[in-house]
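Can you keep this structure in mind? I'll have questions shortly.
Every protein chain but one is kept in place in this view of the complex.
Chain nomenclature is as follows: A, B and C, assigned in order of appearance, with residue numbering initiated at 1 for each chain independently.
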Amino acid sequence: MNWSPAIQGLIEEFQEIESKFEKLETLMDFADELVPLPVEDWNESNLVRGCQSIAHIEVELANDEVILKSAADARMVEGLQGILTIAVNGNTPDKVLELTPDFAEEMGLLNTLTPSRSNGFRTMFDMIQNRVKELK
Amino acid sequence: MNWSPAIQGLIEEFQEIESKFEKLETLMDFADELVPLPVEDWNESNLVRGCQSIAHIEVELANDEVILKSAADARMVEGLQGILTIAVNGNTPDKVLELTPDFAEEMGLLNTLTPSRSNGFRTMFDMIQNRVKELK
Amino acid sequence: MGDYMMKDVFPILSREVNGHRLVYLDNAATTQKPQVVIDAMADFYSTSNANVHRAVHTLAGEATEGYEACRITLKSMYNAPRAIITSGTTEAINLVAHAWGRANLSKGDVVVLTEMEHHSDIVPWQMLCDSIGIELRYVPVQDGELDMDAFAVSLEGASLVCVVHTSNVLGVRNPVEKVISMAKENGIRVLLDAAQAVPHETIDFLELGADFMAFSAHKMCGPTGIGALLVNEETFAEMEPFMGGGDMIETVTLEGSTYQSNEHRFEAGTPRIAEAVGWNAALNWLGEQDLSSHHKRMLSAARSVSNALKERGITVYSRLGDGDAAVVSFNHPTIHPEDFARLLDAQGIAVRTGHHCAQPLMARLGITGTIRASFYLYNDQDDADALIAGVDKVLEAMA
Partner (left out) sequence: MGDYMMKDVFPILSREVNGHRLVYLDNAATTQKPQVVIDAMADFYSTSNANVHRAVHTLAGEATEGYEACRITLKSMYNAPRAIITSGTTEAINLVAHAWGRANLSKGDVVVLTEMEHHSDIVPWQMLCDSIGIELRYVPVQDGELDMDAFAVSLEGASLVCVVHTSNVLGVRNPVEKVISMAKENGIRVLLDAAQAVPHETIDFLELGADFMAFSAHKMCGPTGIGALLVNEETFAEMEPFMGGGDMIETVTLEGSTYQSNEHRFEAGTPRIAEAVGWNAALNWLGEQDLSSHHKRMLSAARSVSNALKERGITVYSRLGDGDAAVVSFNHPTIHPEDFARLLDAQGIAVRTGHHCAQPLMARLGITGTIRASFYLYNDQDDADALIAGVDKVLEAMA
């Protein structure tokens, strides 16, 4: 797949890191990239199920651009949300629907996480695409 | 332990045999040594429990001599009964009570049988001694 | 793969028993394990052992993947929507009796069994009968086959049919396609005891159309202590938790608990992790074998044994039709089965005697037990010949 420059940048940034500890540190740095979803907007329908930590994501459309807002209690989950934010925000709904979660694989990100955490990533990814479909 | 000449003979006869097949054949030959317990005398109290085949044993005392009568549907069990007959019959109750089942071990007999069969041997041995105690 | 190579794959087959090469013909009781299975478990314990689920560290992740990989293989190999991992066929059937039976059956409801069932598919239902008063109907066996007319009659008002796919005593493969379609026409659920089937054929569970299918790893080159219950989605949704504790819960409070919605709901406690790793290796290994060509060879070997036995005046109970398993159940008119089997064992030949956990079938056949020689994919004509020669030696000794 031909990734967008933003995603291509993510892949390269992560692929360069050898130590797992640094990978996780870098992942946590991306927590700064997320657009926060305020606590008062947390509800059952935007809760990420199957995740061991508490996580919420909400998708909005403005001017045909997708906006992902998110929140979590664990820094690494926020990092995953930050990465999703970079992958998604500012793109058209169609671009977002074309995306596959394989880029996280290419980043070498998912195999640094345990199954439940990498499932969490996929769950969030699927939630975003489903939400976008509804809004379109 | 110092075995009686009859038992010592049994031990020597079996110890000589190397092949398991021949050991079992010899065991079956001893079926001819048992004093039969007629079918009409088979009952719950002389049934050998825990044995997979049908087996009965009965003990009598005559002139202070133990007489073992027995029957079974499998030839090898009859063989065990024949060996017990040689070990027991014609001895005084006290002699029979002094006996331990170790002679069957020394014959190398029990390890040629499966656990359930060798348990059957022990069960019969114990039944004989208990019956002798009662009769004495 | 030639037969000689096959014998190399199973280390135990190089063993000597009582001074003879081991001729292992007790496969319906349990099969031997290829080296890959033994190694998979040893490797797991040497490199990845950890407890599964809710895990953050690397080993726990690897162990979880190893455990769940077995489920994934089961689902894809047998085309099953749900695969619950149990300790074996017996626990799988008890699970149905408790998790589905108690939730969906009540006094007077009818469960149809057959006289050909293994005790593991009779006793759980008798217990449920004692506990909640269901009615049990047994389909009779005629000349070693299910009486299909009686089966049709038994379906009247029934809720569940439990049938053994392939008999462990006779090797008979029952007309399960017919049994299932007749039951389904009447809206009746079907439990298939496939313990003796999956070692010999790969079953498409969804296509076959049963609701439950139970089997054990140890009868198909896998380890002891593990088995599975396959379930379709509709029936899965009707099941209530059976045993409690460990990973089967979602939340526990002093007031009560909520349960997981996937298969974990029925897998209380630390699961059979190393066993799943070993079974997965066995399933993958079996998947590479040409089961139907093995089956033909086994059947031909079994038939040669059956013919030889009959020539010698021995009664053979197995019919050995093309679809049947290569199981030869027999009795000599005068020699006690245990004497017979022990004299075979003295020649290195392992067969089983007794009622084979199928006393009702024995009663129907008018006997208390048989001698059973059962073949598996490492057995060949040499083994059959060894058995025949062994039988001759027994007959000579007992003459």
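The rule we apply is simple: contacts are C-beta pairs under 8 Å (C-beta built on N, C-alpha and C of every residue); 3 or more make two chains touch, one makes a residue touch a chain.
Just so you know, these numbers come straight off a predicted model, no measurement behind them.
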| item | value |
| --- | --- |
| Contact residue for the chain not shown (choose from C:196, C:232, C:329 or C:353) | C:353 |
| Residue in contact with the excluded chain [from A:10, A:57 or A:76] | A:76 |
| Hidden-chain contact residue, picked from the options C:24, C:151 or C:378 | C:24 |
| For subunit C, residues in touch with the removed chain | 11-12, 15, 17-18, 22, 24, 26, 29-30, 32-33, 37-39, 41-42, 45-51, 54-60, 87-91, 93-94, 115, 118-124, 126-127, 130, 136, 138, 216, 218, 223-226, 241, 243-249, 251-254, 256-257, 268-275, 338, 341-342, 344-345, 349-354, 357, 359-360, 363 |
| Residues belonging to subunit A that touch the chain removed from view | 19-21, 23-25, 28, 52-53, 73-76, 112-114, 117 |
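Rule of thumb we're sticking to: only the chains that are shown with their structure count from here on.
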| item | value |
| --- | --- |
| Centre-to-centre distance between subunit C and subunit B (centres being mean Cα positions), rounded to whole Å | 39 |
| Geometric centre distance via CA averages, subunit C-subunit A, whole Å | 46 |
| Residues within subunit C bordering two or more other chains | none |
| Shared-contact residues (touching 2 or more other chains) in subunit B | none |
